[in-house]
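Report on the following structure.
One protein chain omitted, others in place.
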Amino acid sequence: MRRGDFLSRLGGRLRDARRAARASAVGAAGWALSGCVVPDSVAYGYYGVLDDGGDEAAPANIAANTTPDAIAPPSLPVEAGTQRDARGSVDAGVGPTSTVGCDLSGRWLVVVREVTTGLGAEEADHEWLYFEMAQTGSALTVTKGLSCGQNVVGISAVSANVDDPKVWPAMLTYDVETGRAGTSVAMGSECAVSFDKFYEIVGATVSYYQNPSTTMPTPSQEATSGSPGWEDWDNDGKPGFTVNVTGLATGQIYLSSRRWNQWSGTIPTGSNTFTIPDDWNIESDLLGYNGSSLLTETADATKDNDASLHFVSFARLSPSQATGDDSATCAAVRSLAPTLAPQASN
Amino acid sequence: MRRSAVTLWALCVVAAGSRNAAASPLFDLTGGADGPGGMQPGTIGGGASAAYFNPALLVDAPAGLGVGFLTIAEEIGISLDGRPNTSAAVPGGISNAAYPNGSPIGNIPIPTAQLQATHPRQGDGSGHQAFAYEYIGFVARLFDERLSLGFYGMIPDGNFANLTAFYDDEREQYFTNSLHPELYADRLTAISIAGGASWKFSEALSVGLGASLSLRAGVGAPTFVSNAGDLAHLLIDTNANVNVSLSPNIGVSFRPTPRWHFTGTVHAPEKVDLDVNFTFLLPSGLQQGSSFPLVYDYMPWQIGAGAAYDIVQSTSDTLTVAGSAVYGKWSDYVDRHGDAPVSAYGWYDTLTPTVGLRYDHEATGCSLDAQYKPTPVPPQTGRTNYVDNNRIGFGGGVDYRFSMFHTSMRVGVQAQAYWLVPRHQTKLPTPAEPDGVDHYPALVVDEVPDTAQVGGMPIAGSQGLQTNNPGWPGFGSSGYVLTGGLYLTVLQ
Partner (left out) sequence: MSVLRDLFLFAGLSACQFGGPSGDPSHYVPSPEAGDDGSVEVPSDDVTVVPIEGSSSAPVPDSSVDDGLESGSTADDADIDGGCNQTVAVCDPVHDTGCNPLQQCDVNPTQTTTPTGLCVFNGPSEAAVCTSSIVNESCAPGMTCISGACRSLCFCDSDCHQGDCCTDTSGPAGFLLCQSCE
């Protein structure tokens, strides 16, 4: 037999033998180790309580051991002598403490929930308001309307989370909804409730830009004593108000914005808590950014087409809730919102 | 906060797929699996594996073609200490956490309870696996047998190559939430291919030069994000390239007397580099990109020396005692994410001694070795969780030479058993950092700084240390690695 033939046959036999041997070798190794298995192990330990709601951003999960009174209200970096003058404290005894028929007079915690699509992700924008309302017949008037702040929480898998607490004091000062009118009319066992359209400006000269026919300021149009423009509402040296963005893009964007909303719907008579649809829109005016240019996409967030996602929740406040000066009232409103208006706080 | 980015990275790694890779941590464990080299292949030749371990010893290997198979089973247990209380648990509701000045706090940790429910600690370890390999080798003689050429390759069955990156600190919570043996696991599936040449200057002196294959792969993953809220419908292309590089090694063999034999070797570092580059494009036309390196199968500079002495030399019997030591410059180690251990936990350089016997009686030979390999990894009492142990090994083998059909052959069997000496380490406490700044970066990271806020309000449960570091508050490791195989060499 020639050596080449032999080697060829040998190669074939080796292949067969190799398959069998390989399987048996792996098995042998497994058998050998079966007598000396050293498994991974984890000793018993504590991992905290599972968050059943999954509502990571809800303030209900924040400072759970902290009473609202213990939450320090944000300081007001305002200047005396301007329209940022401090206002008097809230009279906790204003109005009735429960709703009779369709009379909505009294003190209310209001949470506006509006869903936007920004950077391809859904985000819920919350604004916290404090209303004292008076009603004559069916005419409803907000006798004291405080804007207590806003935040944006991602509600889809990948979302931009936005937080801008430093602008809250300025919102409290400038975005006054006092005087906003509405109606509450009895319709059988229900009340038809509506509030007029209201324009809210953030980060720019409110008196000028509340006129919807005006064009929001450009980055070079800083407000001066003689001309309207963007204003540094959070006193950080950046135009407009600074929004910290986390999520797909991270950084800061500098914005001014003009938002309007208009509420109307029907509620059961005698409601101390109710929710009605919210029609709204917003013009975000990008004045700059710090970080990824993707942040500019966040500023272009648009209203979600699903109307059911946009609503405003009202909850009547008891005499002991949300008292004190405006700052303390708003701090309490923000703290109470997840409890009194949970649907709108998600 | 960074979860979306992490997801994108993960996508890119997925897009990268498995890169064919080559390096030699596998050789380091199996030794001379094709002959009498055993656990001292740099000192005792006899097979084509000398092409990697000491090419100068190719002159001692019989010319011919060798084939064989090998199996490795690792059984490395990692035991995590229990978390003592809930105070270190990351609370819920912190996905928007930021410092008081609004800047993000870094990688937002997963609420610990949520993490444990979905990715339980050590639920996805990698210390319990078995692998099978095939190898082939040949040795040829040229120029009146002064020049010897050798080739030695070992190819894992199943997954051709398995490159698995993991973080060695709290960042692994986003992935397996487990610890992994740093120097085993995926390193045992490295394709290992080496070639070498030896020149015999005289009967006493020969010098060899060899090289093992290393790869450098680049993967680009241009990605179109049509909807960042629906990453399941990304559009991704990939541009991959693989470059081959050679890591050299040299060896020398010197026989001053018929009984003494000295050897020396130097191996250059080896690794598999994988550069991942991705860009993502949004419908608005905005495009951004990022890149990051991954390093697999890193082997440092290794310098070896050995000596062997024939205690008995006769026409039918030879008894040889051999000893060798390999210096490994592990202080240069870089982990799978290209990070070097921090200086406070810098790795040791190690010296690995091996002693053994070789006995030949006519056509039969056998070998016996013992080895102690100190771990280069210092106790992991800080942020990192590099898992490794001191290792004691014993190996043995038998081969038999015979002739069939006028063809000389050699068949053999060999095996090694390694015991990973049990080890345990407890993490040092991280002192309080009330200003929210990480002043002890070498220690376990407080993933929820005390000053962190959500919506301008403090976070309940943020005081003190909160961590999802899977190795906190301590961990231990121990286990075994067994290797064994058969080989056949057809001699020229």
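Just a few scattered comments:
Should a chain be cited, it is by its letter among A and B, assigned in written order, with residues numbered from 1 in that chain.
Just so it is clear, a residue touches a chain if its C-beta (ideal position, glycine included) is under 8 Å from a C-beta of that chain, and two chains touch if they have at least 3 such contacts.
This structure is a prediction, so every number in the text was calculated from the model and none was measured.
Touching the missing chain, out of A:103, A:232 or A:278, is residue A:232. Within the full complex, the residue among B:334, B:355 or B:398 touching the omitted chain is B:355. Contact with the chain that does not appear here is found for just one residue of B:119, B:171 or B:261, B:171. Among B:199, B:309 or B:359, only B:309 touches the chain that is left out of the view.
Per the touch definition above, the residue from B:86, B:107, B:238 or B:463 contacting the chain not shown is B:107.
Among B:175, B:262, B:292 or B:400, only B:292 touches the chain left out of the display. For chain B, the residues touching the absent chain in the complete assembly are 2, 5, 9, 106-107, 171, 279, 286-292, 307, 309, 311, 321-323, 325, 331, 337, 339, 342-355, 372, 374-376, 378, 381-383, 428, 431, 437-443, 445.
Residues 77, 79, 218-222, 232, 235-239, 254, 285-294, 296, 299 are the ones on chain A that touch the missing chain.
Criterion: only the chains that are shown with their structure count from here on.
Note for the complex: chain B touches chain A at residues 1-5, 7, 67, 69-73, 75-86, 89-96, 98, 102-104, 108, 111-117, 120-122, 125, 127-128, 130, 132, 134, 157, 178, 225-231, 282, 284, 286, 288, 405-407, 453-460, 478-480, 482, 484-486, 488, 490. Residues of chain A that touch chain B in their complex: 1, 3, 6-7, 10, 14, 18, 21-22, 25-26, 28-30, 32-33, 36-51, 55-66, 71, 74, 117, 119-122, 149, 151, 153-154, 156-159, 161, 163, 165-166, 168, 242, 244, 246-248, 250, 252, 292-294, 296-297, 300, 334-335.
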